[in-house]
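Pasting a structure here, questions to come.
Missing here: one protein chain of the complex. Every other protein chain is in place.
Read from first to last, the chains carry the letters A and B; within each, the first residue is number 1.
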């Protein structure tokens, strides 16, 4: 029996009602509060803020709760909110040298001014499930030095010796671009590439970074430094004639130091890969810095031989909101196109069978 | 220099819907070159910028569009009016302007002094907004091209004599080229770079 598919509206409304039910789950359990998400799933909140490009812990927590814990969905919800926000201005570049560091490690020096500071890291934990976390046992207060201290950047140490390239040299008068406000264009300057990477999917960048380590575009990297902590955000107000502080944000910065043999233009020196993300995410910042370095082929006259070095490939596919939308759109109806293909395959099949029958007849005749 | 009141007044009373309505008239006029579109919403910019030209500026210009003004407009309160109401910065470099405005009777320089776009990005070209005496009653020209079923006669009054030569040269470098909005009183007539014009 044929019944035309009608009532799309009712179906959608019912589906969303079911979604709300599943989101809430068992009503006999208390629902999670936004504050609980912010406090206890802080790294999930950080990732959402980073990839949505919105620094707001409560909104990120709301998004992840609304998304039932689906990170990309939460990033998507927060981005769709961000896009409607008016622009009041552009902040001054943050100064990570002035960061109040909570974690700061370097792989290139055993000890250095400011020291190695492990901070709240999973490193050196044994990944054993901890039954004590099933309940709500009391947690000891942390043992810390004076909260937040400034530490000089490792790259500045190398820079003092002139052994590393300068930091982010852009032509004079260069205004940092914003790829959420201007159309993308290739080749893309490094500032926009870094923005794309900072918003890019953590998993995608991780895989690309990993591929450079396995020989697909090697960069000979050392972690010059990873630092996590609070930095001040300042806005320049022309009316006042000076910058005012808007508050502090927590960021993770990675300066990767890479070997470089030198070229016709440049002497042998170390080069940089840079990573900076909202919140605490070393994995993302390190991946970003590896990919950033890999993408700088034109600056060092390197040949593009691997995916991680190919900026059109990397930048065009790093955005998980774009990627998930287009992959998942395949579940939308395509029956008009499919009908056209069905018709074509049937026609080609008929031609094919006619040709085979013709051949068979031909052979039969030849045999007779 | 205009008085403060000239600069702060004269924008759309209802910016969201006025801009939508003016844009639709512009869109339809660009899609149907040669037809005359009446703007349902007015602006009252400082003299010598015409009302329709002012409405075009309020609808399309903002922080992202550098605007070039004819010498007379640049000297008037118009430049502050545009800056205040749209946020657009006024530029002296014709080839950096996304929009260029001319008051009635202003001398129009060769179109090739403005941004013409590149072969790769022909959209990066200036749109000229030129006020004329009237959109009818001038020398009749036959227009052909996309948006026109067969042909249509346009006869804007008050265009410089060299206009047709300028336009023909502009047409010849397609896909590059400027686009033109002619205004008079409360109406517009749009000529995208694809329109071919000939004397009748």
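One rule holds for everything that comes next: a residue touches a chain if its C-beta (ideal position, glycine included) is under 8 Å from a C-beta of that chain, and two chains touch if they have at least 3 such contacts.
Rule of thumb we're sticking to: contacts and distances are computed from a predicted model.
Novice: Given that one chain of this complex has been left out, which of "Ring-1,2-phenylacetyl-CoA epoxidase subunit PaaC", "Alpha-D-ribose 1-methylphosphonate 5-phosphate C-P lyase", "FtsX-like permease family protein" or "2Fe-2S ferredoxin-type domain-containing protein" is its protein name according to UniProt?
Specialist: For the chain missing from the view, the UniProt record says "Alpha-D-ribose 1-methylphosphonate 5-phosphate C-P lyase".
Novice: Going by the contact rule already stated, which one of A:79, A:153, A:193 or A:296 would touch the omitted chain in the full complex?
Specialist: Counting the whole complex, the residue in contact with the absent chain is A:79.
Novice: Which one touches the absent chain: B:60, B:73 or B:132?
Specialist: Answering carefully, the residue with contact to the hidden chain is B:60.
Novice: Take the complete complex as the reference. Which residues in subunit B touch the chain that isn't displayed?
Specialist: Residues in contact with the chain left out: 15-17, 19-21, 23-24, 26-28, 30-32, 59-65, 98, 118-123, 125, 127, 146-149, 174-175, 179, 192-194.
Novice: Please give every residue of subunit A in contact with the chain that is not shown.
Specialist: 1-9, 11-12, 58-59, 62, 76, 79-84, 86-87, 179-187, 312, 316, 321-322, 324-329, 332-337, 339-344, 348, 351
Operating definition for what follows: only the chains that are shown with their structure count from here on.
Novice: Please compute the C-alpha centroid of subunit A, do the same for subunit B, then give the distance between them in whole Å.
Specialist: 43
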